[in-house]
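What follows is a set of notes on a single structure, which appears directly below.
Excluded from the complex is one protein chain; the other protein chains are retained at their positions.
We just call them A, B and C in the order they show up, numbering each chain from 1.
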Amino acid sequence: MNPIKIIIAGPRGRMGREAVNLVTNTEHFELTAVLDHKFDGMMLSDLEGFQSIANVPIYTDIDICLQKIEADVLIDLTTPEAGPHHVRTALNYNVRPVVGTTGFSKEELQEFEELCKQKELGCIIAPNFAIGAVLMMKFSQLAAKYFQDVEIVEMHHDKKLDAPSGTAVKTAEMIAAVREAKKQGHPNEKETIQGARGAEYDGMHIHSVRLPGLIAHQQVMFGSDGQSLTIRHDSFNRASFMSGVKVAVETVMKHNGFVYGLENILD
Amino acid sequence: MNPIKIIIAGPRGRMGREAVNLVTNTEHFELTAVLDHKFDGMMLSDLEGFQSIANVPIYTDIDICLQKIEADVLIDLTTPEAGPHHVRTALNYNVRPVVGTTGFSKEELQEFEELCKQKELGCIIAPNFAIGAVLMMKFSQLAAKYFQDVEIVEMHHDKKLDAPSGTAVKTAEMIAAVREAKKQGHPNEKETIQGARGAEYDGMHIHSVRLPGLIAHQQVMFGSDGQSLTIRHDSFNRASFMSGVKVAVETVMKHNGFVYGLENILD
Amino acid sequence: MNPIKIIIAGPRGRMGREAVNLVTNTEHFELTAVLDHKFDGMMLSDLEGFQSIANVPIYTDIDICLQKIEADVLIDLTTPEAGPHHVRTALNYNVRPVVGTTGFSKEELQEFEELCKQKELGCIIAPNFAIGAVLMMKFSQLAAKYFQDVEIVEMHHDKKLDAPSGTAVKTAEMIAAVREAKKQGHPNEKETIQGARGAEYDGMHIHSVRLPGLIAHQQVMFGSDGQSLTIRHDSFNRASFMSGVKVAVETVMKHNGFVYGLENILD
Partner (left out) sequence: MNPIKIIIAGPRGRMGREAVNLVTNTEHFELTAVLDHKFDGMMLSDLEGFQSIANVPIYTDIDICLQKIEADVLIDLTTPEAGPHHVRTALNYNVRPVVGTTGFSKEELQEFEELCKQKELGCIIAPNFAIGAVLMMKFSQLAAKYFQDVEIVEMHHDKKLDAPSGTAVKTAEMIAAVREAKKQGHPNEKETIQGARGAEYDGMHIHSVRLPGLIAHQQVMFGSDGQSLTIRHDSFNRASFMSGVKVAVETVMKHNGFVYGLENILD
């Protein structure tokens, strides 16, 4: 089997560095070039932290890169500004995009879907590549068909500004999509200190714990007569995203069409 | 909608009492009779603990019961001795069995499958009706496709004799059915006290905690680079089985054919 | 060693029944009488649920009971109305009270303390006899000296009306007594759904989960650089209170003086 030839856009970011590690350490993957906004014409091994990685040229212009370098997949881990142009261009050069960048507009998503059909290519955009987190959300949605009562407790380091976390809200949305809305708790329950029962989303309650030392954790708890079912994800570091990138690269080579969200390729 | 008419076999056992509660407290269910090995001709309300339940006659002969009493479903919570005869007879009277009894032989299961086809009826036999436990096993099997590394920790009261628990072994079997066998842990790992790494099943490790006060708990832990995913079920009392019985009764009315195992009707 | 002779007030309540079990099943304890507001002159074995318990007379008048029956300890599990009179009377008859009743006034507590000194007797009043819960609170207070950042997540069945639970508030009070108040979380944190960050008590956050199936659970989480410490108590049923009653009975025989709160006799 020939290795899958891969270009990484954004190799020096925190996710990008993990992706370079992933691609160069996976037997059937091959890193053929990187796209950066600096260092055109240099080699990746010239940059700090990449000294051991041989024969990977750096490009700043995606068109020139895709004309000169053979590639099956573009892994894009850049910015909302650069992302759309990268996806569009890659597809036009018959290269399949796997994208972790967020912030695409509805119009852009439709455009990519159309383009995938025309070109008969695969393209996967995923705001969250941590397979464990995506499975947690997926299982929660499945469980909600049998357990109407559910609460979410998410726990993060105390530098996080927003509460609840994006993953907690996404989980609640996915549950709300399949269960009849239900106002949980006792109809006459009373908060003796305001906020005790947490945030409410479609009748569910979400609780946000913030403590130094923690990283990113969430548990979804279901209860019914005499039992509870708990689904928990702990993310300890950024490496957790890479198992999802790997699955996405393998999937994008096998299945044509546009996919938004890792949950739609895990079955 | 007409209520589903139900006969319960074994109403005085611990599961049977919960089932009587379930059926009499569910709006679209109706308890039309019970089958017992005693008290023929009496009413259920004559027995201790059932005083409030009106108009439910007790039969000891299943044939007479099914000739006289209208029923859609027979819930059987009796013994390995009585079970097979109950299932066979119910199907012959066009009544759909939902069975929590264990210990059927392979031949009996094949016989029932055949009978369901002939009669175009549904029949569900489930050794475990706790939906939460069944979902835990199902989700564990799904997760094992993406996370090869898994350990099971099951926790029970200290009156339990066997370790690991049946549910833990069943979970390991379901995981083994979908993942390539993998000897987990470090190849050179060493137990300085024997047994520390637990029981091994197809390369997975299973740990059995026994403590007074505990009831029945299990967590399945998956790990991969930088993350872990945990699926946990806590069973606090026997009421936990009833949500599964309810789903089974509703499903057996809608789908013909023979089903073994609650996991095959949860989707 | 002579057994400790014990009278139980309130034997038919839920706690009282557990206490009767405890005393009759503990080798060095002996149940010599019970106090009830009914059934004077009957024997405990005449009442439903107590048939197997021999030779325990029922009294409705505490003075007559204490004059006729030899006792070392009175376990009082009655009501706020009856409690104070029982404590006072017991001490006057040189019987040591162990009391689970709540709602005493400050004046009453001072009166009992004085009376204990005069009579050189022990007396223990404890609003919570679950040793595990009391240790959880005590350990939380100890940990708060080294970890300023703490959040409390308490989880109960969804029939509970008030949030947070009394135990959660008591835990927060005990922590607040030893740590400098600290407003936790990021100074600029923002709730995108109101209530996400829970109830605030002295800068700590408390979260109340309510789900059917749950019983009474609490975890206290401490975080600091690179680590977290969690102390959790699960109460599965009322039997959990009895280990505390046992310790209290043994302690009240050995140590004179008045004690309020089980935490003050656990060291």
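Quick notes on this structure:
Keep in mind that, in the parts below, a residue touches a chain if its C-beta (ideal position, glycine included) is under 8 Å from a C-beta of that chain, and two chains touch if they have at least 3 such contacts.
Computed from a predicted structure; not experimentally measured.
Contact with the chain not shown here comes from a single listed residue; of B:Lys119, B:Lys145 or B:Arg197, that residue is B:Arg197. Of the candidate positions C:Thr89, C:Thr192 or C:Ser224, contact with the hidden chain is made by C:Ser224. The chain that is not drawn here is touched, among residues B:Thr32, B:Asn128 or B:Gln227, by B:Gln227. Screening C:Asp76, C:Glu154 or C:Asp234 for touch with the missing chain picks out C:Asp234. Where subunit C meets the omitted chain, the residues involved are 130-133, 135-136, 139, 142-143, 145-147, 222, 224-243, 247, 266. Considering the complete assembly, subunit B touches the hidden chain via residues 149-151, 153, 155, 158-164, 169, 184-186, 188-201, 205-214, 221-228.
Subunit A residues in contact with the hidden partner, per the touch definition given at the top, are 213-215, 236, 240.
We adopt the following convention: only the chains that are shown with their structure count from here on.
Located most centrally within the structure is B, per distance between chain CA means and the overall CA mean. Same-residue interface: subunit B and subunit C share over half of the residue numbers found at their contact.
If you average the CA atoms of subunit A and of subunit B, the two centres end up 37 Å from each other.
Centre-to-centre separation of subunit B and subunit C, using mean CA positions: 38 Å. Shown for subunit A are the residues in touch with two or more other chains, namely 222, 224-228.
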